[in-house]
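One protein chain omitted, others in place.
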Amino acid sequence: MIFETDSLKIEQVEEVKSQLLAALENEAPMITLDLLYVNKVDLCIIQLFLALQKSTQKKNIQLTLKNCSESFINTLSLSGCSDLLKCSHE
Amino acid sequence: MFSQIFVDDEDDMAIKEGPQYLLFYLQSNLFALRGELISEIVELPDITKVPWMQPCVKGICNIRGAIVGVLDISARLMQGEFVQTEQTSLIIVSTLYDGLIQKIGLIIDKVYEVEVFEAHELQLVPNFGLPVKSYYIEAMLPYKGDFIPLLSLDKLADLEFLSQRENPHG
Partner (left out) sequence: MSEELDYFHEDAKEQLQMMESALLDAMDKGSNTEYIGTIFRAMHTIKGVAGMFSFDAIISFTHIAENLMDSVRNGKIVLGENLLMLLLECKDHVNELVNCAVESTDLPPQTLEKDKLLKSTINAYLNNSQAHLTPKESQNIETPNTNLWHISLALKDSFFDSGMDLISIIAFLKRLGTLHKVHPLLEKLPTLETIDPYKPYLSFEIEFEGDVTKETLVEVFEFVEDDIELEVFSVKEFLNTQEEKSIEEVQQIEVSVAQPVESPKIEPLKQELPDKKVTPVSQFLRVDSSKIDILIDTISEMVIANAKINRYVEENSAVELEEISIELSTLLEGLRNNVMNIRMVPVGESFEKFRRVVNDVAYRLGKKINFVIKGGETELDKTVIEKIADPLLHMLRNSVDHGIELPQKRVEQGKSEYGNVELRAYPESGSIVIEIEDDGKGLGLDAILAKAKAKGIITPTQQLSDAEAYKLIFEPGFSTAEVVSDISGRGVGMDVVRKNIEALKGDVELQSYVGKGSCFTIRLPLTLAIIDGFLFQVGKTNYIIPLDMVSEVIEYTQQYHVSMKDSKVFNLRGTLLPFLDVRSYYQEMSCQVCERQNIIVVKYGRHKMGLLVDELLGEYQTVIKPLGKLFVNAPALYGASILGSGEIALIFDIPALFEMVNIIRE
């Protein structure tokens, strides 16, 4: 799943949630969020990703965040969440 | 994912390209005003007189909750006052004064038509044979073998001049 906006914030949280829910219902063994274009996120979105992580862990789905930008990773580390979410640069 | 696609609906209406003009009667003469200046045309409402104004400033009226000054342009342009009939109408125009948009109502005797004229059709104002002073006329519009004077709103609704009061007590 790819996000095509520069910033993912509270304004988009409802929409992102419904997309993530849809991805969960697919019952695929793995969900990958492609964050190539995303530079700005806020705590609201990070919280949502963490909630997704809780869901995927329950269902034994693997969650990966790929193509994470430096600013995204920086934001994650400021919020102390970089160890919690699995990020990759590719 | 968040990109939206706009489908352009290109229904082309085949009409004459150009600005619209309102043609109307004052007494028995046809005149025109630029359509872009007109915000609406209503039936002549009740007018409340404001004291000490010039004879062509009739007072104020209520246009959907807003106070609008009313100008008798027959009186301003020609002799005599307007005579109210079933067809008497009020054209609401917007004019800029002191940096503020002011709405003014112009009393006309009868709406005739809305017509489109292209810019090149506008003619110079002649010096003679006009129903009103050439000062008030911006251009002439060729219409059905005749020429209709296009009134200048700036000259017609010159608020600087019209706001001067006539003090009956000296």
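Going in written order, the chains are labelled A and B, and every chain counts its residues from 1.
Heads up, the rule we're going with is that a contact is a pair of C-beta atoms (placed from the backbone, for glycine too) under 8 Å apart; a residue touches a chain by one contact, two chains touch by 3 or more.
Since the structure is predicted, the reported quantities are computational estimates derived from the model, not experimental observations.
The hidden chain, counted over the whole complex, makes contact with A, B. When the full complex is taken into account, the listed residue touching the unshown chain is B:Ile60, out of B:Ile60, B:Val93 or B:Val132. Seen from chain B, the chain kept out of the figure touches residues 46, 48-53, 57, 60-62, 65-69, 71, 97-98, 100, 102-104, 159, 162-165, 167-169. Contact between chain A and the unshown chain involves residues 10, 13-14, 16-17, 20-21, 24, 42-44, 46-48, 50-52, 54-55, 58, 75, 77-81, 84.
One rule holds for everything that comes next: only the chains that are shown with their structure count from here on.
With centres taken as mean Cα positions, chain B sits 61 Å from chain A.
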